[in-house]
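Note that one protein chain is taken out, while the other chains of the complex remain in position.
Let's look at subunit A:
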Amino acid sequence: MALDPRVRKKLIRVLGSDYVKDDPITCYSYRCDGLTLHPAEPQAVLYPADRDQLVAAVRILSEQGISFLPRGAGTGLSGGAVPREGSVLIEMVRFRAIGPIDPVNRTIEVEPGVVNLHVSHAAQPHGLYFVPDPSSQKACSVGGNVGENSGGPHTLKYGVTVNHVVGLEVVLPDGEVVELGGPAWTTPGPDLLSLFIGSEGTLGIVTKIICRLTPLPERVHTMLAVFGSVREACESVSAIIRAGIVPAALEMIDRIVIQAIEQTIGAGFPTDAEAVLIVELEDLREGLDAEAEQIETILRANGAVDVRQAADEAERALIWRARKEAFGALGSISPSFYTQDGVIPRSALPRVLERILAIGAAHGLTIANVFHAGDGNLHPLILYNSRDPAEIEATHQAGREILETCLAEGGSLSGEHGIGLEKSHLMDGAFDEVSLNHMKQVRAVFNPRELLNPGKIFPQPGRCGELKGRPGDAAAQLRAKSGIRV
């Protein structure tokens, strides 16, 4: 569906003809983000250069009653930037200004299209960095991080995006511009800043972000603990926390992922291990050695057969490269995989991981695990063949059962990827009707006509039933799409 010529003309007048695209190739290119399960083509793609252009474009779309949504780098894993059929997609890639940085306030202003890692690069000369570090941090945008409230391995100690953003400039669906928060860290009144962070682009489009920066640690100590069983690795995680130590990161990788990593990256992980734990400590050098010794004792007491210390920055970098590129490495052993993002209480890790493996076995599927163990934030990776409709259906079912297991354990559907399209049909399992309705009431304050990013977060009537009720049709639909490769 191409743009109405009159609307197209108006948009070109404010953006320029190079920045209003509704040709089939462009629209096809933007049919999905990192989640390819539910592709849908936008009516058009706009590329505003600055806030004023964005406001003008939003006003035109709003006046015409055309739905629209923002898109960052497109690395999201829950379909938050997948358009509903007919929506106009607003690509934020041209919002790339970075700075100014204020080392005294420990803040930096950035535009939403800035790549996550570039914020830390800009802050590094001041001995500061931006904590949220999702695996995609070399590509994902800060605007996307704000939309999804992204995390990463180092959120155990320091928190997720909401803990590292103190101000936003936002364009509301009617074109109104609002500043939320500011350099003072706290604004009197209801915390609208926290509401917008993680709202998945359904309340407003972010045009400026004031990030809170954190001092780079004086010293970092990274360990790799090797285990003969996943259960022992899980119990070590709890034992470390019980000892009163909160490492900066506490990450687990299971055998399947270790083998994929060794086939691709060659990080030197032992391929006969059932699991490895990455433990990272940060502090003044005087505080670290004793803590590292204590942790090594705990790890060995809980079954670690080997505890390796990264001898230098190069060894540390290799460990983290292996962790952050683990998803990609899985491509070497499976053509397709589907990533989950449920969270459970940390102490439930051993039994939930066993349950996940049982779910996989019951569906004839292999499930690999690489995840934020310290947070209890799971990333089960369901390996499947995208050419096999039955396997696709089984993958859906297994994914659903995993998330239901997380909820049954008192956990949540998502720790850092968001709900998007992917998990919206499970929201009524996570919240009662009153609570969901209250969220919708709040949305109505900012996005009363649901023109901005419709169809996200909240259950959509019929979508789940459609897939479940006609499995043959659903499989055919899914096969026709581009697969679940994430």
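One rule holds for everything that comes next: contacts are C-beta pairs under 8 Å (C-beta built on N, C-alpha and C of every residue); 3 or more make two chains touch, one makes a residue touch a chain; residues count from 1.
Quick note on the criterion: contacts and distances are computed from a predicted model.
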Among "FAD-binding oxidoreductase", "PRTase-CE domain-containing protein", "Membrane bound FAD containing D-sorbitol dehydrogenase" or "YhhN-like protein", the UniProt name of the subunit that does not appear here: "FAD-binding oxidoreductase"
Residue among A:Asn105, A:Thr264 or A:Thr366 that touches the chain left out of view: A:Asn105
Which residue of A:Ile245, A:Ile333 or A:Leu357 touches the chain not shown here: A:Ile245
Contact partner of the left-out chain, one of A:Gly72, A:Gly376, A:Gly399 or A:Pro454: A:Gly376
Of A:Leu3, A:Leu37, A:Ile197 or A:Cys211, the one touching the omitted chain in the full complex: A:Ile197
Residue ranges of subunit A at the interface with the undisplayed chain: 102-107, 127-128, 148-149, 151, 155-156, 159-160, 162-163, 176-180, 182-192, 194-195, 197-199, 215-216, 218, 238, 241-242, 244-246, 283-284, 286-287, 290, 343-347, 372, 375-377, 410-419, 423, 427, 430-432, 434-436, 438-439, 441-446, 457
